[in-house]
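The other protein chains are all here in position, but one chain of the complex has been omitted.
On to chain A.
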Amino acid sequence: MIDRTELWIIIFGLGLGSFALRFVFLGLAGERPMPEWLLRHLRYTAVAVLPAIVTPLVIWPGATGGQVDPARLAAAVVTLGVGYVTKNVLLSIGLGAATLVGGLLLG
């Protein structure tokens, strides 16, 4: 069960923080460019943070009490493969979800 105080701290903290990130350059109207090394690392935030979040969820899913689950593993592999080849986000979500439901029904 999610703690209510924590939830609202997250909602407003994330809202304010995201606004700050979006406003920082536009608002200060600084035409000064960001240092190159910083931009170079920022380019990789999404491809680093999202896999770091997902990997433990795929390998040790909470729904199976942390046991490796073939249906969820197969769904993850299908989603990744379809997304990598087609670059189509919705198609890979659809086929990944279909694999999961199929695997759960079989298993």
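Convention: a contact is a pair of C-beta atoms (placed from the backbone, for glycine too) under 8 Å apart; a residue touches a chain by one contact, two chains touch by 3 or more; residues count from 1.
Just so it is clear, contacts and distances are computed from a predicted model.
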item: Protein name (UniProt record) of the chain left out of view, among "Sarcosine oxidase subunit alpha", "Acyl-CoA dehydrogenase family protein", "4-azaleucine resistance probable transporter AzlC" or "Chemotaxis protein methyltransferase"; value: "4-azaleucine resistance probable transporter AzlC"
item: Missing-partner contacts on chain A, residue numbers; value: 1-2, 6-7, 9-15, 17-19, 21-27, 29-31, 33-34, 37, 39-63, 71-72, 75-76, 79-84, 87-90, 92-93, 96-97, 100-101, 104
